[in-house]
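Have a look at the structure below, then the notes.
Below, a portion of the complex is reproduced, with chain positions unchanged.
When the chains are written out, they are named A and B in that same order, and each has its own residue count from 1.
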Amino acid sequence: MFTLSQIVEKLGGQWRGDDVAIRAVAPAAKAQSHEITFLANPKYKQDVHDSAAGAIIVAEKNADLFPQRNLIVVADPYLYFAQVARLFYPIVAAKAGVHPTAVIEPSATVPASCEIGAHVYIGANAVLGERCRILANTVVEHDCVLGDETVLHPNVTIYHGCKLGKRVEIHSGSVIGADGFGLAFTGKDWFKIPQTGAVHLGDDVEVGANTTIDRGAMSDTVVGKGTKIDNLIQLAHNCQVGEHTVIAAMTGISGSTKIGSYCVIGGGVGTVGHIEIADKTHIGGGTNITHSVNESGQHIASIFPMLPYKEWARNAVHIKNLNEMHKRIKELEKQIAELNSEK
Amino acid sequence: MFTLSQIVEKLGGQWRGDDVAIRAVAPAAKAQSHEITFLANPKYKQDVHDSAAGAIIVAEKNADLFPQRNLIVVADPYLYFAQVARLFYPIVAAKAGVHPTAVIEPSATVPASCEIGAHVYIGANAVLGERCRILANTVVEHDCVLGDETVLHPNVTIYHGCKLGKRVEIHSGSVIGADGFGLAFTGKDWFKIPQTGAVHLGDDVEVGANTTIDRGAMSDTVVGKGTKIDNLIQLAHNCQVGEHTVIAAMTGISGSTKIGSYCVIGGGVGTVGHIEIADKTHIGGGTNITHSVNESGQHIASIFPMLPYKEWARNAVHIKNLNEMHKRIKELEKQIAELNSEK
């Protein structure tokens, strides 16, 4: 429980109205008198107006909309709401200790401040930082290095030799450092190219559930600090992702692709390999990226537009006629020009 | 082993011919004399006619096609075939008992009727219903609630505080309740929005392998009873899925999207967030859903049509000329009209 003045003391901003006590954050439509809500998107003005919330986080320009309410006035209500939520739900601290069913190879280094869950396996020569949380049934293979306060949720797998920075968080089911998909054709079958690199994740990287980040073929696959990667994503071998980029679920980045910093990549995106995406590129969900994006700050978004089935069937059939349609238009233009010249 | 008359006694329908003994179900092309097959799709009439099956499940309208054969005549042969298959392969019952390597926190409630496999971890205050099957190496975090006869296959992860109804079945590798992908930009990095909701799956929900259903940000992610979700699917935070909807593999539903009941969603579909899909909507595989579908019962299907590479290359290049082509057609129409008016 925090009063508005206590919240402002911790996080900045200005409180107005009564210094009420707040126990949780909540969306406008559900908030009750002991909860605080926020107005970020103007389309929710009415919802916030009607809300039973005990207080509202709001930008100065919208503060006048709620003259009778208890407010915290801030520059960025969405960010501030997240920070208030974090006050009520602080990051879980490691409960120091090793579960008796965990297996830690004798040559591994596991500080006493770490929390090691049931059925965890930590391989030879692995080195963990302070206060790591390795939760139930997770596997860290030999020769991995994990920075301080890194969290591996249950059923994660980190292959041998991978390096994770500080405060990295990996959600359940994700696999870091499996072999890249490198094959050479012999004329009758496929010879596997040994994947001799590893994966390096920078500080504060977060990886969602069931994502795969493959180890590099000869050098490492690298993700820069602060980059956030959602669920069910594929980062192929030798990808280089910059810092503070976000990648939404089900996106696949092919091998040796280089993605800049501060990019925002939507869900279900696919890329070819061996290309570069400039810093601050925004890529819309579902787009197939077929060549490099060299200029920073562009917005790319290319999907087949959604249509009712019959409308789709009637129109999509002409996709294969586009070249012919284009030629017919040119021919018509030529004939019209002749007719006009003969007038 | 069941005779035709025994099957009819259990499941309804009418048997004709000899009351033969049946030991299994099989597809027409492979069925032998101790097996039963079925005719649902008319294009398999010849296969069924030629089948060595000992009996055929058939609709009344098609019964005349097989005058010499042993038949079970029913309203819906496909459904009936499934019900007969279930007779031969009943749902596996829990083998009551806790494997000695399983770890169950003392505050958890695990009825004696449950089957708890090797290396399972069940967290503090978790509550399981009767006759649950929690198979090897699965993790159920603290404060989860599981209904009677729920089955978690090996290597499943259920994050803390999630609620699963009765007879829920989750296949291996799936992750229920990982953090949603909620981030607020500070101007230099991304601040994580605490994901303080959970996941609630209704009775009889089935979830395939390696699917991820994220916990909600402030309220829960909810899947209604009887809904069936295939493999490698992403349900983002705060999605609401209705009852008896089916979603095929590799589909991604973005955050706060609301999907109705009795929808049929193909594989590889993607949606933007914060939209609504009406009841009974059919969405074709591979479609990108970019806005709400408000009217119930529509069929949406929009993909780029499949073409040989050269044909694709020749035509797809004109996609970026469509607006110009449209203008050129308008100009031609104007000039033709002028020429015609001058006649």
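Rule of thumb we're sticking to: a residue touches a chain if its C-beta (ideal position, glycine included) is under 8 Å from a C-beta of that chain, and two chains touch if they have at least 3 such contacts.
None of these values were measured; they are calculated from a predicted model.
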| item | value |
| --- | --- |
| Overall copies of the shared sequence [whole complex; 2 in view] | 3 |
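Following the convention adopted for this analysis, only the chains that are shown with their structure count from here on.
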| item | value |
| --- | --- |
| For chain A paired with chain B, centre-to-centre distance based on mean C-alpha positions, whole Å | 25 |
| Touch list for chain B against partner chain A, complex | 101, 103, 119, 121, 137, 139, 141, 155-157, 159, 173-175, 178-179, 181-186, 188-194, 196, 210-212, 214, 218-219, 232, 234, 236, 250, 252, 254, 270, 272, 282, 284, 287-291, 298-305, 307, 311, 314-319, 321-322, 325, 328-329, 332, 335-336, 339, 342 |
| Chain A residues within the chain B interface of the complex | 24-27, 30, 76, 78-79, 81-83, 85-86, 88-89, 99, 101, 117-119, 135-137, 153-155, 171-173, 204, 206, 208-210, 226, 228, 230-232, 244, 246, 248-250, 267-268, 285-286, 303-310, 312-313, 316-317, 319-323, 325-326, 329, 332-333, 336, 339-340, 343 |
